[in-house]
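A single protein chain has been omitted; all remaining protein chains appear in their positions.
So that you can tell them apart, the chains are marked A, B and C in the order they are listed, and the count of residues begins at 1 in each.
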Amino acid sequence: MSEPVTDHRPGADGTPRKVCVVVTARPSYSRIKTALRAIADHPDLELQFVVAASALLDRYGKVFEEIRNDGFVPDAEVFMVLEGENPVSMAKTTGIGLMELSTVFANLRPDVVVTVADRYETIATAIAAAYMNIPLVHVQGGEITGSIDEKVRHAITKLADVHLVSTDQAAEYVRRMGERPDSIIVTGCPSVDLAAEVADDRARDFDPFTKYGGVGDLVLLDDGYIVVMQHPVTTEYEASRAHVEETLHAVADLGMPVLWFWPNVDAGADGTSKGIRAFREFDDASHMHFFKNMAPTDFLRLIANCACLVGNSSVGIRESAYLGVPVVNIGTRQHGRERGANVLDTEYDRSLIRAAIEKQLGHGTYAADHLYGDGLAGPRVAQAIAEMPLTVVKRLDYHGG
Amino acid sequence: MSEPVTDHRPGADGTPRKVCVVVTARPSYSRIKTALRAIADHPDLELQFVVAASALLDRYGKVFEEIRNDGFVPDAEVFMVLEGENPVSMAKTTGIGLMELSTVFANLRPDVVVTVADRYETIATAIAAAYMNIPLVHVQGGEITGSIDEKVRHAITKLADVHLVSTDQAAEYVRRMGERPDSIIVTGCPSVDLAAEVADDRARDFDPFTKYGGVGDLVLLDDGYIVVMQHPVTTEYEASRAHVEETLHAVADLGMPVLWFWPNVDAGADGTSKGIRAFREFDDASHMHFFKNMAPTDFLRLIANCACLVGNSSVGIRESAYLGVPVVNIGTRQHGRERGANVLDTEYDRSLIRAAIEKQLGHGTYAADHLYGDGLAGPRVAQAIAEMPLTVVKRLDYHGG
Amino acid sequence: MSEPVTDHRPGADGTPRKVCVVVTARPSYSRIKTALRAIADHPDLELQFVVAASALLDRYGKVFEEIRNDGFVPDAEVFMVLEGENPVSMAKTTGIGLMELSTVFANLRPDVVVTVADRYETIATAIAAAYMNIPLVHVQGGEITGSIDEKVRHAITKLADVHLVSTDQAAEYVRRMGERPDSIIVTGCPSVDLAAEVADDRARDFDPFTKYGGVGDLVLLDDGYIVVMQHPVTTEYEASRAHVEETLHAVADLGMPVLWFWPNVDAGADGTSKGIRAFREFDDASHMHFFKNMAPTDFLRLIANCACLVGNSSVGIRESAYLGVPVVNIGTRQHGRERGANVLDTEYDRSLIRAAIEKQLGHGTYAADHLYGDGLAGPRVAQAIAEMPLTVVKRLDYHGG
Partner (left out) sequence: MSEPVTDHRPGADGTPRKVCVVVTARPSYSRIKTALRAIADHPDLELQFVVAASALLDRYGKVFEEIRNDGFVPDAEVFMVLEGENPVSMAKTTGIGLMELSTVFANLRPDVVVTVADRYETIATAIAAAYMNIPLVHVQGGEITGSIDEKVRHAITKLADVHLVSTDQAAEYVRRMGERPDSIIVTGCPSVDLAAEVADDRARDFDPFTKYGGVGDLVLLDDGYIVVMQHPVTTEYEASRAHVEETLHAVADLGMPVLWFWPNVDAGADGTSKGIRAFREFDDASHMHFFKNMAPTDFLRLIANCACLVGNSSVGIRESAYLGVPVVNIGTRQHGRERGANVLDTEYDRSLIRAAIEKQLGHGTYAADHLYGDGLAGPRVAQAIAEMPLTVVKRLDYHGG
């Protein structure tokens, strides 16, 4: 049957579409940055940029300076994180976000809202847009992982009007969930765009200790180093301290220089942080350095040159595929996500982690894999938003039952 | 692959599962009532009953007295409706609900949360349960309609762990959205259970004017009457007053006795209410009577004996199929939902509505249709909850991409 | 000791002070209207106008059209009323208001915030300003009444930096509460400014039924009529229906034409409204007409020409003193407030109310009394705000213990 469509594509009247992108965390900013740039530069689009949740908080690595350095000026800042870092505060944080973001959308009056990926609080962006009858674009739907993100991601798919996905398989999955084929576009993942830039010239052109401070030893980076990035897994939040301790001991035992990045805000973040702090006080963290935030390009340059990336970050799955970096992926967080040959999975066990790292050190760099994109996702995202029909009415698209 | 499952089914220790059912509106109570009874009576289950949102508000037909008359004692009441009845207040209401319901779940500590159907504010129940790692049962997923409910219903499916659906087609659709076959059970719709009771003995055994008051004429019910129930449609909320005026004129012109039921709280409810109030002041509503709330059984008894049900309520689709009542369904609200032969669809146009009613009056009663259930859904819901695995970890269930 | 003062008075740089006035209800708008005009017209001030709470809600008499007709354009609208009309929803409404108004102040960045009178939700304005270090002006502090307003009013005094009061006694009371003498200015009440305009030419120059609609009989206004305005009293909220019934019967028995104005949103408003609705359905309201909202000047013109004003509105205390209108004041709501000779107090009892009205009808119009102002409060308020020091640090001002 025919769908009601209200099409406000610019042309007749020449007004650019107002596109409101909501970023709620440091990694989401990296993930959407090239698309933000492409939207801002597109003649038919006007960028409205909202910075929210942990992206505003000092203790999770304030992404704010980096945003300013990149030339973006936020149209709104939304404080919404309720302290507690437990399941109740996650739910309440999302409720507060819903109250706050609906005010932001009422003020900015966007033609389109863009939400990124699958962090728990992003469902507030999706619901606010859906309930306010603003067409919703979801970037990075259709993927499969192993935590609360899995429920959030697919729920957002069902609230979204347009799906800009990273891989062919993701497109197929979104389609199978009953979304109309013409609402799904494979753009690749914008985070890989940055990796592509770095891959062309991998030279580390900055001193991370001078530029970003951080705490811990000033380790040598010339003879091989490990990067660690480990987030708490929400359905296992009480175990997060125990989990991080396994990784801490594994890399401590290896004796190689380690650059460690603090986790995002999440239920259990405090467990992870506490584990790290306790290790620094009472164990030997003598060849480790700990960073909070870093400009994505600098971060990727450190990844591109590292001997092995350890932890459970999606950077190990996406950007590292393009860069060919050896990855040891720990635990369930990336469970089910498509991955290249560069990823070796292991459990929360210090000896297994150490063995996996040693195996990757023995292998060395892998060939580049374009699984998550070819480096041109940002402009594709902008173009898709400029061309999409501005409709908010949809229906499960199955024929014949 | 194997899923992590924590199974707390009673037996070993004999503790009943605590099952928290959240009801947010008058029609949802009717829809889940036989299941509430079956849960309360099940030896392995303990009912926790939460009454929230418009179900607590006098001006939308307080369902509270009816609940008490049925012998239920709510474990919590949740005021969460932000006044305004516009898209922004819908979003904020949902945010407030999320903040409030997470407190309720933290206090009651249920083993299972049950959410009913697809009203916009019910996504707060689903998110609170999902983020607090409480297994979520969704009753009445997998159906297809034409409004914001469509997005809400399927998003809740993706947040839910177990799906108790009304029809085979709904089961198939939930399956196709990537839910595991063993998480989907066709119970039928509990609302049809009440219709089945009424169908066995249709005699109208009460005087609605004495028992429920309401306003308007005390019309005669013995020679045929029409029942109207028209809700605002949220994506068209500004038009709700115009829409209700078409129906008001259509039934006024017919001249038959009319029993009219006020709408639920929704964006636009004020438009609908205002249209009705203005009609009563300035037009001729001389053979109409207006009710707010009514016990579901009494309401169904009035439906079972009416000449035609007019409007856009799901009662016209579900219960009326079982009862064989002729229905004129107006506009897009029930769009896409499976329906029996008793339903005649029409547009928001007084002459078309009147013509459709006259056609149904000419036809008279239809044969019973078990499309939405055979009258035993309530006990099936309770049994399914008693037997389900208590897991909160799930993953999109597609094989081979 | 000397107080830290940051003085941004315009002059050097010529930037006008941004003055944010928050209005949360219909009567507050009337009460502050001439001050709004004077602020907007003042060369050293820039008006920021926030409309919030029940002032936005249709069912309490939308003040919005009137505001537009007066030429004001709100800078923000704040939906904050949680439905329920009970003590819990009053507290939560205030909490929501605090969350919402802090966003508004963060966006508008006012130099001064102005809050009016003592409705329960206005403490949200006061706290948001105080906690955000924005100098707070309180209009109409220092008065004495008999309900929750009493606690709210004086708590706001303790949060405010400058006090613009209506009477000399109010100034004295604010002083005795420990506020510095130079922070207290007797401006008179801006609501009396409108009464002064009307007093100069009392002719009723409009037909209220044509202009404002409303419901009920089209009564004759030429041979004397009564105006009723009765609000629920929050500490007695369950009794509000019983209270209003006494008044309804009193004026029904009298048999004179009655113009009745619906109450504001408050805990119990539903009781009052329900009492009125039930009376209209089941009793004889044949010589009564019911209005929701009316432009303040038109409203005052009806008051100025009425035979007696009945109820518990502050209009009976303030504007009616200037106008010399006979007033029957019922119950505790205005308890303790200074009043002129035109006010006769009585209890919630139909025979006492009727007797008091008859006594006032026998007396007729009173002499004008400038107790609450001389008609020039608005410009005085604006000038005071233009000249005040912009400080937020204060201390209880008592010497010697």
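Keep this in mind: a residue touches a chain if its C-beta (ideal position, glycine included) is under 8 Å from a C-beta of that chain, and two chains touch if they have at least 3 such contacts.
Computed from a predicted structure; not experimentally measured.
> Looking at A:Asp58, A:Asp182 or A:Asp283, which makes contact with the chain not pictured?
Of these options, the touching residue for the absent chain is A:Asp58.
> Based on the whole complex, identify which of C:Glu150, C:Glu197, C:Asp217 or C:Asp253 touches the chain you can't see.
Of all options in C:Glu150, C:Glu197, C:Asp217 or C:Asp253, contact with the hidden chain holds for C:Glu150.
> Considering the complete complex, identify which of C:Val112, C:Ala128, C:Val325 or C:Ala386 is in touch with the unshown chain.
Looking across C:Val112, C:Ala128, C:Val325 or C:Ala386, the contact with the absent chain belongs to C:Ala128.
> Touching the absent chain in the whole complex: find that residue among C:Tyr173, C:Tyr225, C:Trp260 or C:Tyr366.
Of the listed residues, the one touching the omitted chain is C:Tyr173.
> Given the contact definition stated above, which residue among B:Asp44, B:Glu66, B:Glu83 or B:Glu100 touches the chain not shown here?
The one listed residue touching the chain not shown is B:Glu100.
> Where the complex has a chain not shown, which of C:Lys92, C:His231 or C:His287 is the residue touching it?
Touches the omitted chain: C:Lys92.
> Just checking the interface: what residues of subunit B touch the absent partner chain?
96, 99-100, 103, 107
> In the full complex, which residues of subunit C touch the absent chain?
These residues touch the chain not displayed: 87-88, 90-92, 94-99, 101-103, 105-106, 120, 123-124, 127-128, 130-133, 144-148, 150-151, 154-159, 169, 172-173, 176-178, 234-235, 335-336, 392-396, 398, 401.
> Could you please point out the subunit A residues that touch the chain left off the display?
Residues of subunit A in contact with the hidden chain: 56-59, 79-84, 86, 88-89, 92, 96, 215, 265, 270, 274, 281.
We take it that only the chains that are shown with their structure count from here on.
> From the mean C-alpha coordinate of subunit B to that of subunit C, what's the distance rounded to whole Å?
Here subunit B and subunit C have centroids separated by 42 Å.
> Nearest whole angstrom, what separates the Cα centre of subunit A from the Cα centre of subunit C?
Taking the mean C-alpha position of each chain, the two centres sit 51 Å apart.
> Can you list the residues of subunit A that touch 2 or more other chains?
Each of 96, 99, 103 in subunit A touches at least two other chains.
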